[in-house]
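The complex appears here minus one protein chain, its other protein chains still in place.
As written, the chain order gives the labels A, B, C, D and E, with residue 1 at the start of each chain.
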Amino acid sequence: MEQYLTLQNIGIATGFALILIGLYGGLTNKNILRIIVSFTIFNSGLNIVIVALAYLKGRVAPIIDDTTGLDNLSQKFVDPVPQALVLTAIVIGLGVTGVMLAYALKMYQNKQTLNINDFKETKW
Amino acid sequence: MELQLLIGSLVTLAGSVFIFLGALGIVRMPDLYNRIQAGTKASTLGTILSVAGIGIMNPDWAGKVFILIAFVMMTNPVSSHTLARAAHHIGIALSKKTVVDKLKEDGPEENKKED
Amino acid sequence: MYKNILILALLVGLGILLSTAITDREENTSLPELPAYYADNTAKEVGAANMVTAVIVTYRGFDTLGEVTILFVSAALIAMFLKTGNRRKNRNPRPSSVILSTAQKLLFPLIILFGAYVFANGHLTPGGGFQGGAIIATAFLLWLMANPEGEMRHGILSSLEAFSGTFYVIIGVVGVILGVGFLNNSILPLGELGRLFSAGAIPVIYSLIGLKVGAELSNILHHLNEVQNEE
Amino acid sequence: MIFVLSYLTWLALNWSVETDILITGAGISVVIGLLFCRNCTVLQTVRLTPKSFAYAIAYVFVFLWDLLKSNIDVAGRVLSPSLPINPGIVEVKTKLNSNIGKMLLANSITLTPGTLTVDIREDRMYIHWIDVSSTDIEEATKSIVKKFEKYLEVMYG
Amino acid sequence: MDVNIILALFLAVIMIVVAVAALMAKRVRTAVLAAGLVSLVASIMFLLLAAPDVAMTEAAIGSGLTTIIFFYVLNKIRRSDV
Partner (left out) sequence: MDSVKIILYIAGALILSGILLALWRFIKGPRTADRVVAFDLLTVISIALMAMVAFFNGRIIYLDVALVYGLLSFTGVIVVARFIEKGL
């Protein structure tokens, strides 16, 4: 039990839990705004999983300053590439959320309802 | 050096005590306005003290700590005031212990000029 | 109701499946080859102290260009969805108090300055164009809070966005002309590590990205603000 | 004025005085002052005299002392089991004319626990007070506003 | 036990509790606030996982702007259950 209790595993487990909670909320709710809220929770969980996978025990953030020195950096830093990807993912997540919300607002203005079962035209 | 660390940690401890009291106040107080009073204000002082203690322990960080304190002190009362004003506007009730409500007696607000 | 239980059962199964990722995974002890290369060579190749910035702006510059484009497209989509004929007919929001509007006037330049600090120091401290852009959008939002019916000069935002986007591409093309590659930062000289002007063109590129992102997010907020209220 | 404020903030953020930082900060401050804040005239009413500087420093100390004192007072109220509060909204009058003076006064009142500015109309402020000792306008003004006002009056008029 | 691990466990529990609260909330605005809170705690988690850049982005965008855009849209849809 003790060897599983690392920072990385805690992060991965939390992220998975958030992903499952978000999926459950997205699949069971009828209200379109609640589905979008579930999507943002799902998004946060996914980001935590990716960053936690990049974490290495006992290493520090990939920014050079007085405490890190200049040599042997690949032995000291965590992986910077997944962090960069997650950074972009968060910004794109905001764009996607904004588009979904604008779409929901437009549908509400047309039909005065938020229940997704009432939007039948685009069903396939 | 040792003394500096000790003073800084004691200031941080005082700040965290205030944070805890603020959180306790937010649970115990009977209505919204008193919650804002006890909760947000005490924890603002607590945060300022905690951050200042950390600034005392690391003198190199003083600039950022100073800016952080200034930001918190400038922004927090504005948000508290806006929240209290909104709450009173939609008529959230004050608790039973309330003595006087001058704002309600004076009626709804007249059209005021912004300058 | 049966459907919910079925979904719950499915998700529990998925959770059990995912939990093997914790129990069966071997602990990594060293970086893979590419990140190790980045970590060892960023300081002398790019001159940036922050490796995430180096990866975003230089090594993966194309991706960032695409990302800015995605943000632009989503802003345009939101504008398209929300374009209604009779906007701002009977929105009469409650005016803000004197305290909020005065505090807004005092805080607006400070927030803009902090955003500028975040993206000008993106190669030394955490932060960069996207965060700085979000901070600038927040300053704009504060302005909207204090003057909910204020008339915005729409031209400034659009021209700022167009200007920064164009210059971003021009800087990339200058790199091609000088023969160092699209969006390479060494078109400006590298300096001593840890100084503000150390990383070649990274501060310039990141400032442009920051201005563009800030203008786009402000545009989204402005469009959302102008939709007619439901009564 | 905006320029000076921005420049000081920039220096405190960077916490070093190298030439490149000085130059960049000056450039950014000028751009902010000229481009974004053509209508930020809120600081024009500040009086720049030695006396007002002295009063500003004195004000900071008075304010910090009051902050600490009232925090301990409210902490005592929270901790005591019977919750001895006596809340109410009272009305006070202020003599300050400029907007920034009013804002600083309201912020000081709000930041001090025990008092919270709920609304402000012209020269009257409505303050939620956790321990109302008198409902009269004059008395309330005397006990809440006066200690801050005499310093702010010199600074902002 | 490392102090970071204790803190991370604490934050993990809080995040899951708040996420469940977001699902169970009666009104949409509560769910939105809870989702903002999940982002807030997630950004402290990112700080522990040695990713200050990501923490800053999550703070400015995930916890700030997303909540704000949600409330702008909720303002246009005034019903009893939002």
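Annotations for the structure displayed:
Just so we're on the same page, contacts are C-beta pairs under 8 Å (C-beta built on N, C-alpha and C of every residue); 3 or more make two chains touch, one makes a residue touch a chain.
Since this is a predicted model, take the numbers as computed values, not measurements.
One chain is not depicted; across the entire complex it touches A, B, C, E.
Remark: the residues of chain E touching the chain excluded from display are 3-4, 7, 10, 14, 17-18, 21, 27, 29-30, 33-34, 36-37, 40-41, 43-44, 47-48, 52, 55-56, 59-60, 63-64, 67-68, 71-72, 74-75.
Interface residues of chain C facing the missing partner chain: 93-96, 100, 110-111, 114, 118, 125-127, 131, 135, 138, 141-142, 145, 148, 225. Listed by residue number, the positions of chain B touching the unshown chain are 2, 5-6, 8-10, 12-13, 15-17, 19-20, 22-24, 26-27, 32, 35-36, 39-40, 43-44, 46-47, 50-51, 54, 57-58, 60-61, 64-65, 67-68, 71-72, 75-76, 78-80, 82-83, 85-87, 89-90, 92.
Here is the rule we go by: only the chains that are shown with their structure count from here on.
Between chain C and chain E, the least number of touching-chain steps is 1. By the document's definition of touch, common neighbours of chain D and chain E comprise C. Across the two candidate interfaces, B-D and C-D, the one carrying more C-beta contacts is B-D. Chain centres here are Cα averages; for chain B and chain E they lie 22 Å apart. With centres set at the average Cα position, the gap from chain A to chain B is 31 Å.
The set of chain A residues touching two or more other chains comprises 6, 8, 13, 17, 24, 61-63, 83-84, 87, 91, 94, 98, 102, 105, 109.
The residues of chain C that reach two or more other chains are 50, 52, 97-99, 101, 103, 106, 110, 126, 130, 217, 220, 224, 227, listed in rising order. Screening every pair of chains for touch gives A-C, A-E, B-C, B-D, C-D, C-E. Residues 18, 21, 24-25, 28-31, 33-34, 36-38, 41-42, 44-45, 60, 62-64, 66-67, 73-74, 76-78, 80-81, 84-85, 88, 94-95, 97-104, 106, 109-110, 112, 115 of chain B are the ones that touch chain D when the two sit in their complex.
Of all the residues in chain C, the ones that touch chain B in their complex are 94-101, 103, 106-107, 110. Here chain B touches chain C in the complex through residues 71, 74-75, 78, 81-82, 85, 89, 112, 114, going by the rule given at the top.
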